[in-house]
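What follows is a single structure, written as structure tokens, with notes after it.
Every protein chain but one is kept in place in this view of the complex.
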Amino acid sequence: MMQPEKGHSGKSLKQRLVLKSSLVKETLSEFLGTFIMIVLGCGSIAQATLSRGTFGGILTINVGFAMAVVMAIYVTGGVSGGHINPAVSLAMCLFGRMKWFKLPFYVGAQFLGAFAGAAAVFGIYYDGFMSFAGGKLLIEGENATAHIFATYPAPYLSLPNAFADQVVSTMFLLMVVFAIFDSRNMGVPKGLEPIVIGLLIIAISSSLGLNCGCAMNPARDLSPRLFTALAGWGFEVFTTGNNFWWIPIVGPLVGAVLGGLIYVLVIEIHHPDGELNFETEQSDGMPGKYELSVIM
Amino acid sequence: MMQPEKGHSGKSLKQRLVLKSSLVKETLSEFLGTFIMIVLGCGSIAQATLSRGTFGGILTINVGFAMAVVMAIYVTGGVSGGHINPAVSLAMCLFGRMKWFKLPFYVGAQFLGAFAGAAAVFGIYYDGFMSFAGGKLLIEGENATAHIFATYPAPYLSLPNAFADQVVSTMFLLMVVFAIFDSRNMGVPKGLEPIVIGLLIIAISSSLGLNCGCAMNPARDLSPRLFTALAGWGFEVFTTGNNFWWIPIVGPLVGAVLGGLIYVLVIEIHHPDGELNFETEQSDGMPGKYELSVIM
Amino acid sequence: MMQPEKGHSGKSLKQRLVLKSSLVKETLSEFLGTFIMIVLGCGSIAQATLSRGTFGGILTINVGFAMAVVMAIYVTGGVSGGHINPAVSLAMCLFGRMKWFKLPFYVGAQFLGAFAGAAAVFGIYYDGFMSFAGGKLLIEGENATAHIFATYPAPYLSLPNAFADQVVSTMFLLMVVFAIFDSRNMGVPKGLEPIVIGLLIIAISSSLGLNCGCAMNPARDLSPRLFTALAGWGFEVFTTGNNFWWIPIVGPLVGAVLGGLIYVLVIEIHHPDGELNFETEQSDGMPGKYELSVIM
Partner (left out) sequence: MMQPEKGHSGKSLKQRLVLKSSLVKETLSEFLGTFIMIVLGCGSIAQATLSRGTFGGILTINVGFAMAVVMAIYVTGGVSGGHINPAVSLAMCLFGRMKWFKLPFYVGAQFLGAFAGAAAVFGIYYDGFMSFAGGKLLIEGENATAHIFATYPAPYLSLPNAFADQVVSTMFLLMVVFAIFDSRNMGVPKGLEPIVIGLLIIAISSSLGLNCGCAMNPARDLSPRLFTALAGWGFEVFTTGNNFWWIPIVGPLVGAVLGGLIYVLVIEIHHPDGELNFETEQSDGMPGKYELSVIM
């Protein structure tokens, strides 16, 4: 029941705003999704840290970050698949679920979105940061706030163990994500995949989060770390923990590939009516709505 | 299998009670929904506060308030869309999802429902309030109970930061709510939208709740504040925190508009089969059942 | 693919065991459902109490009891509607959703099931009870264990406030339960109603649980109280708290009727295609599977 005038002016407005290229659209979507994840996710850590535990703790962080991912996927899943994670995008390309030429656009948007998200957390809690440790932005000690943005290793952790941790946790993430979107397996009802992914993240961060905070996502970790380096914490955020910073970048990339591989080899290719899911995207360049909606 | 007599008498009873006007029906529904949200939501804060943390805390409050919203939507969503929030109703009108002439009725019902809800919480916990601080109704200090009803800023918070906080948190709320009801995106299964909205509120209150309690709703905040002013806490509930009271009213209205705008511009108008969703309601004056069920 | 022999013997076994009367079937179902609710529900309180908080607390109790109700409904909902609560059964009769002659059978089964459940909790944790307070079974003090089974009022609570509490909380319970099963409202997807009821119970016990433990169910409270009287706690379980014991019996009955009434008057009868839902059950005596599945 559109009124002609309104409809007309709306249409012409739309004509000027609508993006013709689906790649631009998807890039924008990944930017927004990663932004949402970081604001609500790192925001949960900020709330627990800045309140010294009175308004949050391990539970609100685990649930808050997981639900941040859920909401990011609901906002972006139908457009770009809601990867919001370079390791996921890499695995999607490798297993034929996304065209390779899109990878740099997706990954770039994810890094930019995470950086913007970190800046937003800093802005929303600016007064809190300024009053927390007399305005000092610290990386270590009981007044540390750098871990609100990026992950840091536990004191006991060696680099090899840290690397194994990031490989294994991301491996589990992708293995189950592949199962969630495999319609020939149990079959999560359409539109509920984000919820199950949220529960998966709760499971992983409850069990594999102690060593080094369970980043499992290069963009989620590197961009906020870079932000803290620039915003006043200093470039020690990169050298701390025996130059730990590269572990949550390389580890997840390796783990994502391994996780996808294990799922495909142990489960997917053996489905009775199984075709090896190595076909590329639909020829129109649009990802199949749910097949591609693999996430974080 | 109605028995004739019973059916007959039932029908005539019905004829006398049934509301002809859908606007009256919707107004009543919004009143009831906001009432439910405040009783179960502010009730969660009352339980945690009056028990001094032994029967509740940040987790029961976050989950309790979120589930209060969920239940309010289940009771009212099919009739009035379950807005239970003037900021949501404003955004619905602005983006063509509700007719403007309904707005004052919706908003009035929401403010009245929230006032009634605050009174009910006071009544149910009357003995508790009377024994908590020797019967004194305090706004500040460790025996304060005013924050059971309305939100107050953290000690470190400046007014500009507070305003930004309410704008940004409500922006996230509406952005994701628009996604939840966008059937061309991921698509939450029909009838489960309230649950996802509940999880969204858990995410936001876990991450953006520290500054000033994450009201995101003018009715949820102003009406209970007015109730406390009248019920014995005194009109300092308005002046406390540098006259903070208007922030959770104006901030959410601005944030809701921004959140809707961002979602429409970044995601909705680019859908391949996208029509700009600016059409008005169905001509019969009844909102489309699920399209309008945008909430809190 | 039944093998003839096996099938034959199975069939004759079945013929001997299958209940012809649907009333007997439903009575048995309500017994089992209430039993499950009490074992898993009161078991949650037992775990938190007997471990002095190290293996449980307000959160495991609220979630544990709610999920106990969920599971009881999944086991019995398709057979008897999963009322597991005399107040619910009364409301069902009053609003024409169950035939009156069934009420005493349902209620009797619920009281017996709750008694058996209390005995089972005592049995499973027998060694725990014997070691907890030197084997003493106490009603008050820090070594009290009677509240594992029945509810007791907070020290500050007067009888009129207690009665109002039970009326109001059960009113909210029934109001939302009626909404959950009203297919002309938001519409919970079939088979997920028990989950939403579980979330409702979490909401209510987070917000209205402080005064007197939110029993909302005569069978859940009276039968375990009677069990403790007989098992060694003594008949002071009835006199404690100014003879509080009758409050969680009468209050819920009144509240359930009020809650159903409010939902019907404010929401249900105004549905555009609304028929007043006062028709009786299907003539074959079998309840409509989902219409009757109203619970706790």
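Letters A, B and C mark the chains as written, and numbering starts fresh at 1 in each.
Definition applied: a residue touches a chain if its C-beta (ideal position, glycine included) is under 8 Å from a C-beta of that chain, and two chains touch if they have at least 3 such contacts.
Everything quoted here is computed from the prediction, not taken from an experiment.
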Q.
Could you tell me which displayed chains border the chain that was left out of the figure?
A. A, C
Q: Could you tell which one of A:E26, A:D127 or A:D165 touches the chain left off the display?
A: A:D165
Q. What chain C residues would touch the chain not displayed?
A. 1-3, 6-7, 10-11, 13-14, 17-19, 22, 25, 28-29, 32, 36, 39-44, 46-47, 50-51, 54-57, 59-61, 63-64, 67-68, 70-71, 73-79, 82, 120, 123-128, 130-131, 189-195, 198, 286, 293
Q: Could I get the residues of chain A that touch the absent chain, sorted low to high?
A: 58-59, 62, 154-158, 161, 164-165, 168, 172, 175-176, 179-180, 182, 184-189, 192, 196, 199-200, 202-204, 206-211, 262-263, 265-267, 269-272, 274, 276, 278-283
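Everything that follows uses one rule, which is that only the chains that are shown with their structure count from here on.
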Q: Please report how many Å separate the Cα centroid of chain A from that of chain B, as a whole number.
A: 29
Q) Residues of chain C touching 2+ other chains? A) none
